[in-house]
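All protein chains of the complex are present and in place, except for one that has been dropped.
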Amino acid sequence: MILSFQKAASDECLNKALRRLSENGLAAQIVESASRRLIVITSECDSMPGHFFSQLEGVEKVVKLTARSPLAEDSGCATVGIGSEERRGRLFIGLGRKPVVIGGPCSVESREQIFEVAHAVKIAGAGALRGGAFKPRSNPYDFQGLGLDGLKFMAEAAESARLPVISEVMSPRDVEICEPYLDVFQVGARNMYNYDLLRELGRQTKPILLKRGLSATIDELLQAAEYVLASGNLQVILCERGIRTYETRLRNTLDLSAVALLKSLTGLPVLVDPSHATGKRELIRPLSRAAIACGADGVIIEAHCQPEKSISDAAQAISPAALADIVKDVDLIADTLRQIDKTSEPDSSPEECILR
Amino acid sequence: MILSFQKAASDECLNKALRRLSENGLAAQIVESASRRLIVITSECDSMPGHFFSQLEGVEKVVKLTARSPLAEDSGCATVGIGSEERRGRLFIGLGRKPVVIGGPCSVESREQIFEVAHAVKIAGAGALRGGAFKPRSNPYDFQGLGLDGLKFMAEAAESARLPVISEVMSPRDVEICEPYLDVFQVGARNMYNYDLLRELGRQTKPILLKRGLSATIDELLQAAEYVLASGNLQVILCERGIRTYETRLRNTLDLSAVALLKSLTGLPVLVDPSHATGKRELIRPLSRAAIACGADGVIIEAHCQPEKSISDAAQAISPAALADIVKDVDLIADTLRQIDKTSEPDSSPEECILR
Amino acid sequence: MILSFQKAASDECLNKALRRLSENGLAAQIVESASRRLIVITSECDSMPGHFFSQLEGVEKVVKLTARSPLAEDSGCATVGIGSEERRGRLFIGLGRKPVVIGGPCSVESREQIFEVAHAVKIAGAGALRGGAFKPRSNPYDFQGLGLDGLKFMAEAAESARLPVISEVMSPRDVEICEPYLDVFQVGARNMYNYDLLRELGRQTKPILLKRGLSATIDELLQAAEYVLASGNLQVILCERGIRTYETRLRNTLDLSAVALLKSLTGLPVLVDPSHATGKRELIRPLSRAAIACGADGVIIEAHCQPEKSISDAAQAISPAALADIVKDVDLIADTLRQIDKTSEPDSSPEECILR
Partner (left out) sequence: MILSFQKAASDECLNKALRRLSENGLAAQIVESASRRLIVITSECDSMPGHFFSQLEGVEKVVKLTARSPLAEDSGCATVGIGSEERRGRLFIGLGRKPVVIGGPCSVESREQIFEVAHAVKIAGAGALRGGAFKPRSNPYDFQGLGLDGLKFMAEAAESARLPVISEVMSPRDVEICEPYLDVFQVGARNMYNYDLLRELGRQTKPILLKRGLSATIDELLQAAEYVLASGNLQVILCERGIRTYETRLRNTLDLSAVALLKSLTGLPVLVDPSHATGKRELIRPLSRAAIACGADGVIIEAHCQPEKSISDAAQAISPAALADIVKDVDLIADTLRQIDKTSEPDSSPEECILR
């Protein structure tokens, strides 16, 4: 059971509710978010009448914990704003917003490279800059990224190009030091089950981009989001990035049925990463189109000024020109979907089946 | 090595070529198709100079067997025509054609039901009628379809509604008796590796709709197509219908990366079946849009006049009204793609990366 | 609902039962087997009192169709005898019998080769001879086996070495012509869903070795067995041969949890094929040991006199000497299991937990 209060609800009001719950033998915890204050009841409370909760002072809404991930499955958190007008610019992702295209290199390779790319993806029409500074690599001897230095270069470049920054953090210990230099904390596929990291990010005020694990179920993805949400950060963006299957022609298998399913289960924004999903640059354009067509709120794509020279994942990087094509495709398909939505009447015709 | 001759090439001409090959120690077999005559060389022939083959009389084209599935990977067979103007109508599927929507029930349940559905999907805008008469069922005690009777009902209904008929055959022994009553032989996912059936269908003159196996790789799908093609039937339509993964929320996982990949590997038309892929009626519309957006040549969808009353797969059947919505979506998205193709110039601009 | 009669039950007796069922509105079909006669009731019959069925004349046992695969899940069919004393020798597989080792080449390559191998595996201690004459190959241009000729060579060789013959049939059309030359019809992994083939084999009097499909669930495997059983052939041997996963180091992933699970669900004998499961000769010995240790009734292994020269699957073939080692291992582990079974008392001791 979750009790939702207005943001303006006073501490006194919440403490009073907690006392009333406690008197009735119910344990509970307070969750703070940018737009609301919540009390999550962690004891069994099926035996209590519903009105007991709804009549507590200040309670606006009562959400039953029948769902495994009640906050994620609640459609409230439909749009997430990233970045800020004052610094690197601001972008909205989610319900009712134009789908976004986010671009940038797999890895920040140097100050010069990230400046080049930042401006190139801005000109191509991207709405935010992605780039890896802390790189999770299967092999300990592979390039592990430039770390904090890389992140600082990226923040500078993004400020110059006026693009919000999305970058991965891999450890709860890095969250605080990275925070000033990014606008969205990315949780990579390998860390989707890293609950300690998720909880730490749940205490942050900046949004989280949560990538689906290599073979995570949709329920596990929603529950990973729930870790962040239940720790108080309601700004979670989900990301499908391909799942592991037996197919060897592609790096992963892009699961767009998951995107359509997620959009039917949760109000959280959903992005698609066709770069990691396929590992093949020539498939990124058609799959970006498909992602938008089935309802994704945007795509996140690896772009590089000299794609073949990327020091990691070269086979999947595309040029800024190719990214610009995708930006146009995304706009056109989004227009088409809006046009469909306008003309589609709730009940259409050839329902009546006639035998001739 | 494959030698391609004009359809009009004489027997004498082909026999002469065979003799020349034989004199040089090479084994070969003739493959007949609607549009061409082929000689497939089955011995190793890397040591022979290329011009030896190209200079054989009547040879138009020489295809190297470096590919595992040379006929499937040859882009020649780009459009497949199904049905006939005289009987149930004709439809073209593939390159340069409008994407198609094919609809119909999971199972033919009765003469009345299939007549109802046939006319309803026609009115909804579908281009062909699908329906199961011979049903492959995991359980021997489940409904196995009406068999030949069902197929005859469907042929009648389709003739009345003027729609070509697509239906599954499960055994080489059924091919001949079913042939008059259908326009496309469907090979179901469970039979993709049934090479004896594939060879038998390779000897037919009507097109084949080949569904991807439950966990078939793309190479296996192309090689299954190759069985049909190499037996002489070049009219093969591929169909992605979801693969088996660990996800339990959906019946299968729709693999649209496979569609984009197939379109980059083969000229054969590719359809998508979102009904079997997801098993969930509410996901069929967004995934149909996505299928077309990533380049599929059409969708094949389970439709029923009383979806909830389908005697098989009720959860995935949609109403004719819902099918009509998808027909409109498909048209609009196809228009958008055409518009993109027209405006996209070979080389676009923001290639030049500027450091500021 | 399944009614089981003694083998000796007369036609009159069964027909009388059918009439009684029919008078009560119940449809049913007769299933004949080597050891029993069955009536499978295909209508819903939950409303009838249980004693209605048990009191029908001649009925020995009533099996409820609550299970999806009632015949497979019935523990009756616990031992299958293959071959005959008169011809190529006889071997028993299943409950209460010593685990078996079956060996032979991937493909019959020539009369000479199969004679060599047959005698070598006999000397090594194998109980039956396996070998492919009709080979299901992903690629239509790969070697497809010697066909009927190969099977005849194998039958001769096996008669000379006195070993029952196990070989694959791929089409219902081949069953009759192959029948004289083999003792067990093998259904390959690719044909596990080929229901027409399964039904045809259900009408045979010789046993069936049913391999698990590439990504078949255990329920699907049992239901495939049910197709054979319900068609009248109760002599089905199941075979785990590795499933398809994302792992690329091995050809497939051997699923011994499936073997332990099958032994808890069905009385049908279960074999393990470590050769196809791994594709790596050095893993066959440890995994054969493991197969027997978790309860398999035997192993079926690819052996060749010049393993590296096998024309198919050379990397997984082992020498007759290596096969002999496995025969010894299997015997020793089976002895150990028997010893455990003898000494294990139903209730052992340290149940009582003491806090100190």
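Quick notes
Just so it is clear, A, B and C label the chains in written order, and each chain counts residues from 1 on its own.
Here, a contact is a pair of C-beta atoms (placed from the backbone, for glycine too) under 8 Å apart; a residue touches a chain by one contact, two chains touch by 3 or more.
These numbers were taken from a predicted model, which means no experiment stands behind them.
Among the chains on display, the ones the left-out chain touches in the entire complex are A, B, C.
The hidden chain makes contact, of the residues A:N191, A:Q204, A:Q235 or A:S275, with A:N191. Only one residue from C:E112, C:D142 or C:E308 touches the chain missing from this view: C:E112.
For chain C, the residues touching the absent chain in the complete assembly are 112, 115-117, 119-120, 123-124, 160, 215, 217-219, 242-243, 245-250, 252-258, 260-261, 263-264, 277-278, 280, 282-283, 286-287, 289-295, 305, 319-322, 324-325, 328-329, 332-333, 335-337, 339-340, 344, 347-351, 353-356. Touching residues on chain A toward the chain that is not drawn are 40, 42, 65, 68-69, 136-141, 170-174, 190-191, 193-197, 213-215, 219-220, 223-224, 226-227, 230-231, 244.
Although one chain is not displayed, its contacts with chain B can still be listed: residues 215, 244-246, 248.
Please note the rule applied: only the chains that are shown with their structure count from here on.
Rounded to a whole number, the gap between the C-alpha centres of chain A and chain C is 50 angstrom. Residue positions of chain C with contacts to 2 or more other chains are 215, 244.
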